[in-house]
Structures are given as C-alpha cells and as structure tokens.
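A single protein chain has been omitted; all remaining protein chains appear in their positions.
All chains are identified by letter, namely A, B and C, in their written order; residue positions are counted from 1 within each chain.
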Amino acid sequence: MARIANRRQKIGGWVLIIVLAVITFVYLVPFLYIINTSFKPWTGIKEYPPKVIFKPSIGSFIRIFTSRTVYPPGEVPTEEEMARMKWYERIVYRETNEEVVRLGDLPRRYLNSIIICSISTIITVILGTITAYGFSRFKVRGKDDLLFFILSTRMLPPVVVVIPVFLMFRFLGLTDTHIGLILLYVAFNVSFAVWVLKGFIDEIPTEYEEAAMVDGYTRFQVFRKIVVPQATTGIAATAVFCFIFSWNEYAFAFLLSRKIAQTVPAWLPYQMGVLGYDWGAAAAGTFIFLVPVMVFTIILRKHLLRGITFGAIRK
Amino acid sequence: MASVRLASLTKTFGQVTAVDNIDLEIDDREFFVLLGPTGAGKTTTLRLIAGLEKPDQGEVYLGNVSVNDLSPALRDVAFVFQYYTLYPHYTVRQNLEFPLRSKLRRLSESEIDAKVSEVAGVLHIESLLGRETVNLSGGEMQRVAIGRAMVRTPKVFLMDEPLSNLDAKLREEMRTELARLHLDLGFTFFYVTHDQIEAMTMGDRIAVLNEGRILQIGTPDEIYNSPENVFVAKFVGSPTINLFEASIETSTLVVGKKTLVCAIPGTQRSSLEKYTKRELILAIRPEDIEVSKEKKKADSFKCTVYFTQSMGVEDILNLRINDLVLRALVPPKLLARVGDTVYASINMKRSHLFDSETNMRL
Amino acid sequence: MSIFKRSKENRTRNGQVYYRPMRDITLLRLFIFPTIILLIVINVFPLFWSLFLSFSRYSAKMPNIWGKNPRMIGTANYSRILTDPDIWIRFITTAKYVVLSVGGEMILGFGLALLIFRSNFKGKGLITTLLVLPMTMSPVIVGLMWQLFYDPNWGSFNYLLGLGRIDWVSDPARNLYSIVIVDIWMWTPFVMLLSIAGLSAIPRYLYEAAEIDRASWWLKFWKITLPMVYPLLLVALIFRTIEAFKIFDLPMGIVGRGAVAPRLLALHLYNVSFVTWKTSYGSALGYIMLIIIIATTSIFIKYLKKAKQ
Partner (left out) sequence: MAEIALRNIVKRFGSLVAVNNLNLHIRDKEFVVLLGPSGCGKTTTLRCISGLETPDEGKILIDEEDVTNKRASQRDVAFVFQLYALYPHLTAYGNIAFPLVAQGLSKKRTRQEVDRAAQILRIKHILNKKPRELSGGDMQRVALGRAIVRRPKVFLLDEPIGTLDAKFREEMRAELKKLHVDIGATTVYVTHDQVEAMSMGDRVVIMNLGVLQQVGTPHEVYNKPKNLFVANFIGSPGMNFISCKPLRGPGGKLALRLPVVNTTIAIPDETQTIIIDKKKEEKDLVLGVRPENVIFSRKEKSNHLQTRVYVVETMGSYNITDVRLGDETIKVRTAPSILPEVGETVYISFDPQRISIFDEETGDSVV
C-alpha cells in the first residue's frame, strides 16, 4: 500500500513539474520573441506569420550601434569600394542598401548608464552600510520615526517629486549632468539600502563586536574588521539591487537628461521614429540592454531572491 | 590578575530592574560563580563589569581602580560568551591572534606567535590552528574561545554560561578541565551559570542571584548546607529540596493538617519557641529522609510510593502521605515499587526552617 | 609559563587611559548624518517646495505668460483639479488599472507559489529565477518590447493566441488592458516570491502537529497556511497597490503619452507639468496623488499590524 501511495505521489510530482515547465516557457515567450526578432535578417523582420527558424543575422545589432545614410537610388559601390568595406559595413549594405557614416548614439548612452549606475551604487552602498550599522547598533532617539522617514522617501512617486527636483537642478545647473543623476539615484536608493542592510546587520550577533571590543578594539575598528566582512553577502546583494534599480530607472533620466548624461532607458524608446520603424534594431537594442540584468539575476539568483523578499518583509 | 569589586551597582532596562543594588567583592585568583535562573540579571552583571553596559548607579572596581569611565577595550578583561563568538571569517589562529593585534598592545609578530603557540599548547588545540572555525565541534570551539580569552593575560576572566551549549558528557568533562585550568593558571574567574551543578563543582564561592538581587554569597558548602532563604534552598541541590508549610505547636512541628508531626531537636527548641503559631516553611533535603520497608524508628511515618525515579546510584522515591508528596533519596537496593507501603523518618537535625512571610532562614 | 605573567607595558597601563577612542555618539553622528542630510536635500526640501508651488501660479518654462516668480493664489489649483470633470475619468481609469492588475497578480502569484512550493525537483531554483526575470527589467524597455510583441501587423502576440489582427496599442478602448496584461506579467512573480517566502516560513512541524491532530487537508490550508501567509500577502498587496497607482514608465513604453494613451493619473501629471508646463497645477495634482497613496497605505498598514499580532 505504501508503494502504491508513493507511486501516485511520484506521478503527481511529474505532472506538477511538467505544468511548471510549460508555464515558465509561456512566461518567457516575450523574451524569446525579442531575441528571435533581433537576430532576423532585414527581409525577415516583417514577415507574417513570424518565422521561428531562419538564418540568423547580426545586421540589427550593427544598425543599432551605427548611424547610416541610404545610398542614392541607382548608385552602387564599386568593387574596389566593396573590397575596402569593413565586414559590418558589408552586412549593412547587403541588407538595407545603406552606408555606415559613424558610430551611433547607443554606445555613448550605454557608457552613461554604466558610469552613472556604478558610481551611484558604490556611494549608496557605503552610505547605506554605515547608516544601517548606526541604526542597528545604537539607541537613537526617535529611531522608528527616522527609519520611517527614510523608508517613506522611497514611496514618493517619482513623478510627484520630479517637478521640484527639476526646478532645483535647473537652478543648480545639474540638469543633464552625470553628477545630477548620480546624486538623485543615491538619494533614491539609499533608503532601500539602509533597510535591507539593517536587516542583514541585525542578523549578525552583537556578541562578535562585543568580544572584539573587550579584546581591545575601538567601535570603528570593530565595524571594519568584524561587521563589514560578515555583512559582505548582504552588501553585495544590496549593491546588485541598487545597480539594477538605477539601470532600469526611467522617469528621472527621461526628464533630467537630454543628451550628455542620458541613459539607455531614456533614449531607446524614442528611436522607433528615428530608426524609421526599424524593428530589428529596436529589438536588438532592447536585447542588449536587458542582457546584463538577466545575467546578473541568473548568476546571483540566491542572494537576489532573498533580497527581494527580505526587503519587502522588512518594510 | 586582579580583584573585582562591585559597589551598589544598579541597572534598569525600561521598567525592569535587571541588577538591583549589588555589592560584591571577588578576591584575586578566586573562582567566583554567579548562579541564578534565566532573567536573574547574571549576564547583565557580567556585561557591566566588562563595560558592555553602563550602570545607572554604582561603581565597578578592577584591582581597586574604578573603571566606570573606561570603554570595554581599556578595561583589560576577557569575556567568553555563551555562543563562543569565534569570528567566522577568520581561522582558529587568526581568532587567537585577534586580541593581540589590537593597537593597544603593540606586540611584535614573534611575540604574537609565541603567545599563540603557548596557549594552543596549554589547551591542546595546536592541531586546530589552521582550521576554519565553522568546521569545529562544540568542544573545540569552546577551547578556542577560552584560548582567545587567555592569550592576552587579562585582569579577570568573565564567562557567560560557556558550557550550556555542550552535550551532557562533554559538559562534565569541561567542568573538570575548567576547574583544573583555574588551579593551574591562577586567574580570577567570574563565571555565570544557571546550572547549580556547575556552580557547586567549580566555584570557590557562589553568589545566588534572583530578580537582580543577591540572595546569598558563600562557599558551595555554606550554600548547600545552610541556605539563607527558601529560594536558595530550592535552587541549589538535585533532587530539589522538600518544602512544606508548617507551624510550631507545643514543641513540635506540624505540617499540613497534622499530616506530619515532627519533634524539634532539643538544641533548637528554645530558640524556636518564639515562632509558635507563626506560618513557617520546613525544608528537608531528599537525602535526609530515611526510608525503610518496616517501621524501624518510633518517629517514622507510614506512606505509599507514588512513583519512583532512578538516578543510577540512587533512586528518588516520591512518597505520598494524604495530600503531601515528598521526595526521598534511597539506595536502589530498597526495591520499592509504585503503590508499596513504606516508612519514612526525617533527620530533623538537618532540616531547615524559614519564615513563610520573608522566606528567610530562622 | 611566560604568558601568564603580565608584560611590562601592560603594567604601566593599569588603570591609566593613554588612548581614548572615538566616543560612540560621535561615530553614530558620522554614520547617520550624511544619509539624513542627503535625503533632506533631495527628497524633503523639494517636497515642501512643491507644496508651496501647489498654492501658487507658476510655469517653469513660460515666464512671459504667468510671470517670472510664483504668485500665491491659495487653493485655486486644487479646486480647479477637483471640479474638472475629466479628472474623475482619470481617477476611475487609474482605479480600474490598480484593481485589475493587482487583483490578477495576487491570484496568479499565490496560485503559482502554491504550485512551486508543493513541487520538489532539481530545477526548481532555476524555474523560479526565470519567472522572476521580468520584474528585474526596466519597465520602459519591457514596455517597448511588448509594443513590438503586440504589433497588429507583425507582432507575435495575436498570432500565438490566434486572435487575428487586433490593435492592442493604439486603440483607446483596449490599450488599458494591454498595459494591465504586461503589469501582471511583470509583477506576478513578485507576489509569488513573497508567498513562497511566507509558505517556507511556516514550520513543517505545524503541519505534522496538524496531521497528528487529524486535521483534513482543507482544515490545514484554512487554519494554518492561510493565516500564516496572510501578513506577507498583505505586504505584497500594499507594495503592488502603491506601484500600480503611480505607474508611469510601463505605459510610456507601450503606448506613449499621446492622445490615444489611457487616461492614467501619472501620465496626465506628466503632460500638465512638462508638456503644457503648468508647473503649479502639476504640483497640486502631485500632492493629491501623494495624499491618496499615504491614505491607502495607512489603511493597509493598520490591517497589517492587526494581522501581525
């Protein structure tokens, strides 16, 4: 009888696995569609019904990275010119009959995203760690109110705050600068960082620090030698979070940057018109932008999942 | 090494008075045990000495110098925590070196090495030095924690229930080892525990603490044989002492509704006269009740065996006389079974009497 | 034994302080103040500024129309907003959006969590991670992605569902739902994650105790699972409600802010503030949204506190 019950359980388990696998696959279809589209050759992009199997081309990626002009009708590059063309210029010419003029706007925007997100993440994590330690270990008068204040700044809809921030930045000349966006992202992420890191630091038993203090170390030395090493996982997870948040941020970037400091999310959605409804290039841009986050998520999944739930539960 | 003195030390947390006006003097090189139930204020007292808490009132003296204003780092005491607190990101050697590397001490590498190897030798943990602390067994962790405390020769060793997380056998072994270590090294030990066996076996002197107050200070012998009040009598000793409500009527002690009537030994009779008609508490240790199958003595009384508990060397008989249940420690060869009728007699010379209002010894 | 004799430096040091470490309070200030100051400058100060603006008449772009400096006009902005018949349509649209998307997420997320939690196989962690991917993505880029996916001419959405050429993006009758679908797609995993966290926090021995107590499957679910997960479900609900209420980037990515866009409050706020540049009017609208958010949250938090007791 035990055997029968076991077998029934096993079958049930398999059914569950299959159901979950199907759900997951269906869930990922939009991603698959984007990947599929971004690798389609120029002629295949607007085929309907869409094909799943085709000869992949990286033409779309080249187009999103470059600025191009169309050859005038009838004008054809000579054989000599063809021979001098770089490999990517040849692909572009063959697919869309265009000439590559220069590097496009994307690399610049991509670099902006990386610079702004990295620097703001580093500052956020440093500020977040020390503040979280302060709140975790010391009696602070009105601590709960202060913590609530820190948290509540995160609940403000960006669209509400953006008007005065816009005015302030304009007054200070911070509009469309890297520093402006970095400051803003630090301010908006630090509340989250404090909350999550406070949770991690709360979990480190205070006895470790007390032992070290009795052993002849000052508070600050203890913080550096005992607390920070033990909170490394938490700090790393928080850093990834802050990075992803600022990487994905749209409202501020869109309103407070025009060109110099513009990040990818503020730029990419407006290229549809510019690209002349080049679906392939749009898909390729999307793909390139999403890939780092996907990789991060999959590599750091354990910390990340813990962080997401943890951050929420704490609040 | 140094003596420790606490002068009217008080510490409150919100509404709770954790430590209530404590005065204590611990001699240099003494093994002093603070014994009490959970929440008695033992750990708080220890933390006040270490400087991890600031007292609301009173002074802490280490070697006759007040250290109230010193941070824990400057007090030069060692603290062994209940959960060992070995730094998980360091190896055993790094853990042992840690106190020596403090800027306060300015030791050279060779001095550090020498001290670490010497301590490792004393505690037999040389083979562990390269290991990660997370892989150690409970007993090994305990040794490393003690080593980390020893390595810098502190004025006093503060220990917060260091054996409570070990299993019974290991605890027994470590008890002997700690007692021996104290004899060999001659440090001042201030040891906190809720386990009366640990206190009795290791302490030179014991202070029994409850609800932040010291109830009695004395050698294990004094604590066990002449408890100052009901709490101490009940807390120390296993199996627990028998306690009965009693009163004195015409030179006899009457327990319950005349369930038990015991003669008061002649020597005490005169001094107890004045307590006649007062409500008292009679306390008798289980080993001071003699049980036999036949009526041997005139003053023994008849009772039935309620249930028995074996301790190996001895059995605890739980005897029943009407509503009273009393515990008696008997040799196993008595072979009493549940429901048997037996005869018990009390060694009144070794009984204790307490005032039931103040709970103090008469 | 040499170590058990105190060294010379130790002895000279006895009782004397020659090295005073930083006091705790100084360290605490050093640790906490930078963050607090930053938050006050970038979050609190602007908030008061915008409160001030909401009682004035001011345009950030066109000083020649409304004057260079804000002119106080009392509560005129608020009364104009609240008497505008159009605004009620926007409120209702936004409410509809919140209820549909959050409702969908809660039901699907909890269901999915139960499925995943009950299963036990090696790839479980991977499946969870794959499901979580959408919520780690930039909403505006996800919006762009879905815009391509939805396209009536070449997108695969209609094709895969066999729907023919339905316009999901530029048809005002339909595009609110198309955004709801994406919102649910993105945030169901969030509810799922919290539910899984809640489910795994229920100690196994409670179910064992219930089994010993002869409880039926239904009783276990009703008396143990649900009450134990409830606080976390409420947390998920609070978060999603706030987020859905102020949704801005997702619709921007899918539909844009143009005339065909659904009448959501956040999009409207953007239009009045940065397209028609009625800055003070926008501030007032922003404040109204903020008050609504705070009110809803505090109601939820009251329930949460009750649940946690």
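Keep this in mind: contacts are C-beta pairs under 8 Å (C-beta built on N, C-alpha and C of every residue); 3 or more make two chains touch, one makes a residue touch a chain.
It should be emphasised that the depicted structure is a prediction, and the values quoted were computed from it without experimental measurement.
Peer 1: With respect to the chain omitted from the figure, which of C:Leu160, C:Met228, C:Val260 or C:Ile294 is a touching residue?
Peer 2: Touching the chain that is not displayed is residue C:Met228.
Peer 1: Looking at B:Val65, B:Ala179, B:Leu272 or B:Leu324, which makes contact with the chain not pictured?
Peer 2: Selected residue, touching the omitted chain: B:Ala179.
Peer 1: Using the touch definition up top, pick the residue from B:Ser3, B:Gln82, B:Thr240 or B:Gln268 that touches the left-out chain.
Peer 2: Of these options, the touching residue for the absent chain is B:Thr240.
Peer 1: For a quick check of understanding: of B:Ser71, B:Gln142 or B:Gln196, which residue touches the chain that isn't displayed?
Peer 2: B:Gln196
Peer 1: At which residues does chain B meet the chain that is not included here?
Peer 2: These residues of chain B touch the chain that is not shown: 37-38, 167-169, 172, 175-176, 179-180, 183, 194-197, 200-202, 220-221, 224-225, 235-240, 285, 287, 306-307, 309-313, 316, 318, 327, 329, 332, 338.
Peer 1: Touching the hidden chain in the full complex, which residues of chain C are there? Just list them.
Peer 2: These residues touch the chain not displayed: 203, 205-206, 208-216, 219, 223-224, 227-228.
The rule is simple: only the chains that are shown with their structure count from here on.
Peer 1: Please work out the Cα centroid separation of chain A and chain B, and write it as a whole number of Å.
Peer 2: Taking the average C-alpha coordinate of chain A and of chain B, the gap between them is 59 Å.
Peer 1: Round to the nearest whole Å and give the separation of the Cα centres of chain B and chain C.
Peer 2: Here chain B and chain C have centroids separated by 55 Å.
Peer 1: With chain centres defined as C-alpha means, what is the inter-centre distance between chain A and chain C in Å?
Peer 2: Computed from C-alpha means, the inter-chain centre distance equals 17 Å.
Peer 1: Touching two or more other chains, which residues of chain B qualify?
Peer 2: If we look for residues of chain B contacting two or more partner chains, we find 71, 73-74, 76, 103-105.
Peer 1: Chain C: which residues touch two or more other chains?
Peer 2: If we look for residues of chain C contacting two or more partner chains, we find 21.
Peer 1: Please output the residues of chain A touching chain C within their complex, sorted ascending.
Peer 2: My answer: residues 13, 16-17, 19-21, 23-24, 27-31, 33-34, 37, 45-50, 127-128, 130-131, 133-135, 138, 140, 146, 149-150, 153, 155-168, 170, 183-184, 186-188, 190-191, 194, 218-220, 244, 247-251, 254-255, 264-265, 268-269, 272, 279, 282-283, 286, 289-290, 293-294, 296-298, 301-302, 304-305, 308-309, 312-313, 315.
Peer 1: Which chain A residues qualify as touching chain B in the complex?
Peer 2: Within the complex, chain A contacts chain B at residues 205, 207-208, 210-218, 221, 226, 229-230.
Peer 1: Can you tell me which positions in chain B touch chain A when the two form their complex?
Peer 2: Of all residues in chain B, those touching chain A are 47, 50-52, 71-79, 81-83, 85, 87-89, 98-99, 102-105, 148, 152.
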